[in-house]
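Yeah, one chain of the complex is gone here, protein chain that is, but the others are all in their spots.
Chain naming follows the written order as A, B and C, and within any one chain the residues start at number 1.
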Amino acid sequence: MPHATTVTLTGHLMDTGILARVLDDVLEYGGDYLIEHLDVGRQHADESRALVRISAPDAELLERIVMRLQTHGANAVDPGTATLRPAPTDGVFPEDFYSTTNLRTYVRLDREWLPVDRAEMDCGLVVGERDGREGGRILVRTVPVSDVRAGEQVVCGAHGVRVEMPPTVARGDEEEFSFMSSAASSEKPQVVLVRQIAERMREVRAAGQKVLWVGGPAIVHTGAAPAMVRLVEAGYVDILFAGNALATHDIESALYGTSLGVDLAKGAGVPHGHEHHIRAINTIRRAGSIAAAVDSGVLTGGVMHAMVRAGKPFVLVGSVRDDGPLPDVHTDVLEGQRAMRAHLPDVGFAIMLATMLHAIATGNILPAAVPLVCVDINPATVTKLADRGSAQATGIVTDIGLFLEQLARELT
Amino acid sequence: MPHATTVTLTGHLMDTGILARVLDDVLEYGGDYLIEHLDVGRQHADESRALVRISAPDAELLERIVMRLQTHGANAVDPGTATLRPAPTDGVFPEDFYSTTNLRTYVRLDREWLPVDRAEMDCGLVVGERDGREGGRILVRTVPVSDVRAGEQVVCGAHGVRVEMPPTVARGDEEEFSFMSSAASSEKPQVVLVRQIAERMREVRAAGQKVLWVGGPAIVHTGAAPAMVRLVEAGYVDILFAGNALATHDIESALYGTSLGVDLAKGAGVPHGHEHHIRAINTIRRAGSIAAAVDSGVLTGGVMHAMVRAGKPFVLVGSVRDDGPLPDVHTDVLEGQRAMRAHLPDVGFAIMLATMLHAIATGNILPAAVPLVCVDINPATVTKLADRGSAQATGIVTDIGLFLEQLARELT
Amino acid sequence: MPHATTVTLTGHLMDTGILARVLDDVLEYGGDYLIEHLDVGRQHADESRALVRISAPDAELLERIVMRLQTHGANAVDPGTATLRPAPTDGVFPEDFYSTTNLRTYVRLDREWLPVDRAEMDCGLVVGERDGREGGRILVRTVPVSDVRAGEQVVCGAHGVRVEMPPTVARGDEEEFSFMSSAASSEKPQVVLVRQIAERMREVRAAGQKVLWVGGPAIVHTGAAPAMVRLVEAGYVDILFAGNALATHDIESALYGTSLGVDLAKGAGVPHGHEHHIRAINTIRRAGSIAAAVDSGVLTGGVMHAMVRAGKPFVLVGSVRDDGPLPDVHTDVLEGQRAMRAHLPDVGFAIMLATMLHAIATGNILPAAVPLVCVDINPATVTKLADRGSAQATGIVTDIGLFLEQLARELT
Partner (left out) sequence: MPHATTVTLTGHLMDTGILARVLDDVLEYGGDYLIEHLDVGRQHADESRALVRISAPDAELLERIVMRLQTHGANAVDPGTATLRPAPTDGVFPEDFYSTTNLRTYVRLDREWLPVDRAEMDCGLVVGERDGREGGRILVRTVPVSDVRAGEQVVCGAHGVRVEMPPTVARGDEEEFSFMSSAASSEKPQVVLVRQIAERMREVRAAGQKVLWVGGPAIVHTGAAPAMVRLVEAGYVDILFAGNALATHDIESALYGTSLGVDLAKGAGVPHGHEHHIRAINTIRRAGSIAAAVDSGVLTGGVMHAMVRAGKPFVLVGSVRDDGPLPDVHTDVLEGQRAMRAHLPDVGFAIMLATMLHAIATGNILPAAVPLVCVDINPATVTKLADRGSAQATGIVTDIGLFLEQLARELT
């Protein structure tokens, strides 16, 4: 294996298992490794530092391995400078484009390391023209493949790119958001977890950051909408990402007192849906938008009503299974993604409730530095989220209805 | 199909779907049917009455079908008198023994219908000697196959046996325990359900009946033990059925502050167990029993401690995966079943929490007339319980920790 | 309750439990019923006929109940003639629009019953101008709310609409596709089920109808793609509905030999994804389309390649969590739904594999008359599909990889 390079890793390598994952990935990709140096954190508060020489049968694979290792925060010891190539046509990257991680990223064109505007997985890095507004600095933008334009300069290969792990704290440290290190489990003391989440939300708000909520229709079906309304009114829901279903069933519930055939006040339900949801959608379509329906007095309760009243934004993105949909729903998913991205700056905490589709969609575009809690009664949702690269995700397997009731009680 | 008989069904046949199930079973067993008469409840408060002629290719199959239909409350129009045959040896029924349902049952030997002592599925009916204590009446006992003695007179075939459905109320009736008719679902307004269960427990206690709890170790792992302790102290836990695991982890938690490696106060957990549980078991074995450990001051907290202090009985039955076990655990499962049966009289309500094994075991011996709520985060547990014949089971798919917290808040 | 009307039901009311569901729904909606007449199928091959008088506190609710009962095949005895009202604006129905079922539907404007063009749930019925091509007959079209245009005449209320249940066969009948009546279960003899599905596919093909496949990416992850390729080549996959993920991972697997980090040949996998999928997408974007990539020799294997080679159509519809997406993907979900609808005529059988999103989306637009099998390792997918109105859905809880291997062995 003649092609080789050395990467460096710093942090809590031992007790987080990150070194093991790095070595694992090298072998997985068909490369090999040699640990050149390992300066171990002797005590659990100390950081470790490793130098690992990576070899691969060809240069292309070596570059791919190095890019891969960056998802764990490993950087080349000798990063060199970035190679730029123009995008061949609109919506297409050069073949060997650098594929981004969700970590804070820097690009070096000649001497200086330029910060990349934002962190998102599976995008390309586009190096822009010198921009007057930025005081003459060169802008490096994270761009999804659908948004690149022909001729834009795209970073290619792994050279000249560096990532930064979010600061983690060693296990056992008291200031830690301690459940963060736990895997998804239904066998955790849930009451304690709820208290920790409440505490974190208060801190985020105190720090002037935003709390992002991502929710599925089970919020309504489990009767948790009143608890969520209280949280909206108390100022703990700064932005809401959802699909047509959450908004529709919330509005259906406000208009008809039912949600997918469940009479919420009586607690008796039928397993099959009925036509109420499509009538609710038609009513809002006639009003023109959810906000218009609130203003005109057509919609007088529920989560969406509370968001409108509180002046808080929401992004609803459609899916192929939608009926209607509501007039506020982005039916083009790329436009929906763009609308979601526009709300991410200033988000300091994200909570995802009972939705696999929108949780993964948000996980895809969220920087690794934003703590993220995923709450679902189905362990698979949480596991899938973590498996897809949102390593900062904490899973809580619990009942949404009782969870939100408890959270609202802590915070309001 | 020359062999035929007619059965009768009474009750809310239409809106409960019971007639459909009866007809279904006839075909399933290879018989055929003819609806001779159907006097339909015209309104939903009215009862219906059906006469269905059942035919089968041979007499033995016909008898088996008729026995089967009794599990739905169908009785032969011309029941005849019971055939008795002696048990050939200890622990063996005659080949064509009548296999019981969990419904109130009567046996006719000549003219009179004799009530059977208790209702339990999959047992035999043993007709005893005239017994002085009962004022000269013949006793008919429900006996599991392991407990029958050679020579005892066992009811054989379907003749001379009649069952009685528990009084059900039509759907929509206000007095109904309304969620009873719902299938297992995680999409139900859980807060309302908790309130209904609390209400039912108060009624049962007011009526002088007992509340039976059946629990698994997740009660401890989810941090719900303090909530359950409050419910024990408030008098809402009259009997507890469990395995070695619930008691062990509860005691481990009281002695070491941990449960399967989960530090309950901090909310941080490790996925793997450790040796604390086997030390906890050893400690109680040295004390001689859980009660002795409470009396000697070794055990000072937790659910088992609260049960002992409140003077409430518990039955712990072992399983093949047990470590230890605790000295109170029945290691012989048949003896364990007998100990459980001895506590069933006066039970007016049963609640099963986070245990598939003990929930099914209890469902097996519980009369159909006792309402039963099964709470688990895993929908499969609830479904399995209902599938095995406990048709009165109501499933609630929710988080045990938050559920018990909420229930304790309602009741204490 | 002064407002009342009488509906009629015909079919296997007893052994299918349909009458129970009808009565249930009346109470659920807050109405009441009176069974005026019940002509019971005496034997299981006979059909039953019921006349049920429905009453409700107000006329609007009564109409809603009658519409609801049509989802079970119940029609008003005195249907009257349809009320038409113009759509107030584009994309909005009149308030009391008739909401469709997925059953064959007829509308009566004056005397004659006009057949509706196609069956789909939760749409409106638009009565068109006399159309020369149809020999002067008035066309009644099923239109989703997003596609209605201002001023189009829309059927309102429940009058003048009649539905037809698909012909069902009584339980136990030998010609029946017998597992159709079973609920989702992992405890079924899977080998027999596979054989029955193979048999049904052969029949559908022999009848000149089409087999529709709806698939998720687990087809690739479980290593089942080669089996599916054989089924495509053998002519058993006439149309494929999927999302970006199935096509992407299939193509990634063809280009890189991996699927979400799983090395398919060795059987060793890593739980986390990597950047191969985004490179695969970029490669196809550069080619212009999947077909172009096949034609230019870039893509030489996998399911999508086989579909292109066989000249069989596929519809890929995007979702908010997509990376890329592939150039063939409809990013607008309404356009995606329209593309799917265009392929439904002539579909005689639908099979859905390991996808909840696309299975529900297809279930939403599929007529009830098309048999539908849903195969997933997760019981919840199957249950959700049936709960949302696709009553004809049969669920099979099994492993996709072994299932397709077995099915390919039966059919090729």
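Operating definition for what follows: contacts are C-beta pairs under 8 Å (C-beta built on N, C-alpha and C of every residue); 3 or more make two chains touch, one makes a residue touch a chain.
No experiment lies behind these values; they were computed from the predicted model shown.
Visitor: Using the touch definition up top, pick the residue from B:17, B:157 or B:243 that touches the left-out chain.
Guide: Touching the chain that is not displayed is residue B:243.
Visitor: Just name the one of B:58, B:203, B:332 or B:346 that touches the chain not displayed here.
Guide: B:332
Visitor: Which residues does subunit B use to touch the chain missing from this display?
Guide: Counting over the whole complex, subunit B touches the hidden chain at residues 24-25, 28, 64, 67-68, 71, 88-89, 91-93, 95, 97, 99, 122, 144-146, 243, 261, 263, 270-275, 277-279, 281-283, 285-286, 317-325, 327, 331-334, 336-337, 340, 357-358, 360-361, 364, 378, 380, 387-389.
Visitor: List the residues of subunit A that touch the chain left out of this view.
Guide: Residues 14-17, 19-20, 23-24, 27, 32-36, 38, 40-44, 171-172, 379-380 of subunit A touch the chain absent from view.
Visitor: Where does subunit C touch the missing chain, residue by residue?
Guide: Residue positions of subunit C that touch the missing chain: 178-179, 181-183, 185-193, 195-196, 218, 221-223, 260, 262, 264-269, 271, 377, 397-399, 401-403, 405-406.
To be clear about the criterion, only the chains that are shown with their structure count from here on.
Visitor: Select the chain at the greatest separation from subunit B, using centres from the mean of Cα atoms.
Guide: Using the mean of the C-alpha atoms as each chain's centre, the farthest one from subunit B is A.
Visitor: Overlay subunit A and subunit C by their C-alpha atoms and let me know the rotation angle in degrees, rounded to the nearest 5.
Guide: 180
Visitor: Report the chain closest to the protein's overall CA mean, measuring from each chain's own CA mean.
Guide: C
Visitor: Determine the centre-to-centre distance between subunit A and subunit B, using the mean Cα coordinates as centres, and give it in whole Å.
Guide: For subunit A versus subunit B, the centre distance works out to 46 Å.
Visitor: Of all residues in subunit B, which are in touch with two or more distinct other chains?
Guide: Correct list: empty.
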